[in-house]
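Of the protein chains in this complex, all but one are displayed in their positions.
Here the chain labels run A, B and C in written order, and each chain numbers its own residues starting at 1.
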Amino acid sequence: MKIAIASDENGLQLKNHLKAHLEKQGYDVSDATSNQSLDLFDAATEVAKVISNKEADRAIMIDEYGVGSSIVANKYKGIICANVADEHSAEMTVRHNSTKIITLGSGIVGNKLAEKICEAFIKADYDGGRHQIRVDMVNKMC
Amino acid sequence: MKIAIASDENGLQLKNHLKAHLEKQGYDVSDATSNQSLDLFDAATEVAKVISNKEADRAIMIDEYGVGSSIVANKYKGIICANVADEHSAEMTVRHNSTKIITLGSGIVGNKLAEKICEAFIKADYDGGRHQIRVDMVNKMC
Amino acid sequence: MKISIGCDHIVTDLKNHLVDYLTDKGHEVIDNGTYDNERTHYPIYGKKTAEKVSSGEADLGIVVCGTGVGISVSANKVKGIRAALVRDIETARYAKKQLNANVLAMGGRITGAGVIEETIDTFLETKYEETEESKKLIEKIESIPMNEELIGDEQYFDEFIEKWNNGGYPAN
Partner (left out) sequence: MKISIGCDHIVTDLKNHLVDYLTDKGHEVIDNGTYDNERTHYPIYGKKTAEKVSSGEADLGIVVCGTGVGISVSANKVKGIRAALVRDIETARYAKKQLNANVLAMGGRITGAGVIEETIDTFLETKYEETEESKKLIEKIESIPMNEELIGDEQYFDEFIEKWNNGGYPAN
């Protein structure tokens, strides 16, 4: 599984922490905003592109609150992105919504919690089944 | 109002951040673990002492998860301490439980959320009324 | 204020509670459903709730489902909607103040009713404070091309519902 990670300036420290943490666990993590100073709009747009183009299977985007990036990413057709601050949401949104991008707020979640959210997100698989009608509906929109 | 703040080594960075933030807002904040490298037991014990001796009106204690410090502080007679990770709990526990100490986990809450939790905790007042019977019961224990 | 509200069948009780909570506070509430616990699909209610806000019929929207994700993503895919999915009061405050978010989303299986109530209070009370930065960000969001055909189209999801009714999706 290929994981993309990205951030604006506010999320830079947490991004680097999570990239190192996930790599230590053996995941293939590429930085979609390395050596760039993007605002949250441009960083979230980059992440949406990486997922749309199937350059990564999952993506994690960090700004100060997470919520701005999720609004941006969800404006792109075919993108289902969740701003999460807990492990249970991270798992359930993959299982039920087929979410491929999560956003995190560096001002909201601490390092340990962020690590566990990312692990739960990456380990989860989409359940399919009855959930597919909702995913089809969302993907017809915008 | 006098506010005491304390931490073990894991909570040091967030402690310093919150001390500066609260001082900028005009609060009188004293560091109960300055220049000391205490474990969470000794730091939480120090905080319980500061509150028992009325050297401060409220106290904030930070370790990596918050939960260890709150277990320690609540072992002392007359102490009511809450491990919190959200603003609403920080307010309600003062209003209903007459809580004078909160603990925070530096690995769980981000800086912005921690700031708001501390502000909600400091601004709240105890409601009294029917809540006093429960506070009397707790204070008879241990 | 005039509040447009919607939910899926997992959290209908919570939505009904919030309708009462808002009405008691003097707000006018448009309840877009769902109205019972029969299995249905969150995009229907996310879209309906959001359209009342984008048209100006309601001032703000509130959407809830299990995690808040499905219904907030659906609301966000309506042009003009900035749907903030939050788990804490401070993120809701920020989303209103700096992003002028017009729909608030929370997960009824994630967040308790006390936090949800205070988050709604904070979201309604907080004023948008326009800055050069926030203005530019919102303009950038508005510039993303959006399908406007879906707005007001109550048959938009019919193809999927027909397939569902004909057993075209697994029931598990």
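Going forward, contacts are C-beta pairs under 8 Å (C-beta built on N, C-alpha and C of every residue); 3 or more make two chains touch, one makes a residue touch a chain.
Note that the structure is predicted; figures quoted are calculated from it, not measured.
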Omitted chain's touching partners, listed by label: A, B, C
Selected residue (touches chain absent from view) among C:Gly6, C:Gly70 or C:Gly107: C:Gly107
Chain not shown: contacting residue from A:Glu9, A:Asp31, A:Glu87 or A:Asp136: A:Glu87
Chain not shown, touching residues in chain B: 39-41, 64-68, 70-72, 74-77, 80-86, 88-89, 92-93, 96-97, 99, 105, 107-108, 128-130, 132-134, 136-138, 140-142
On chain C, residues whose C-beta touches the chain left out of the figure: 66-67, 107-115
Those residues of chain A which, in the complete complex, touch the missing chain: 86-88, 92, 112-113, 116
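Here is the rule we go by: only the chains that are shown with their structure count from here on.
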Remotest chain, chain A as reference, centres from CA atoms: B
Chain A and chain C: spacing of chain centres that average the CA atoms, whole Å: 21
Centroid distance [mean C-alpha coordinates] between chain B and chain A, Å: 33
Sites on chain B at which at least two other chains make contact: 112-113
Residues within chain C bordering two or more other chains: 88, 90, 94
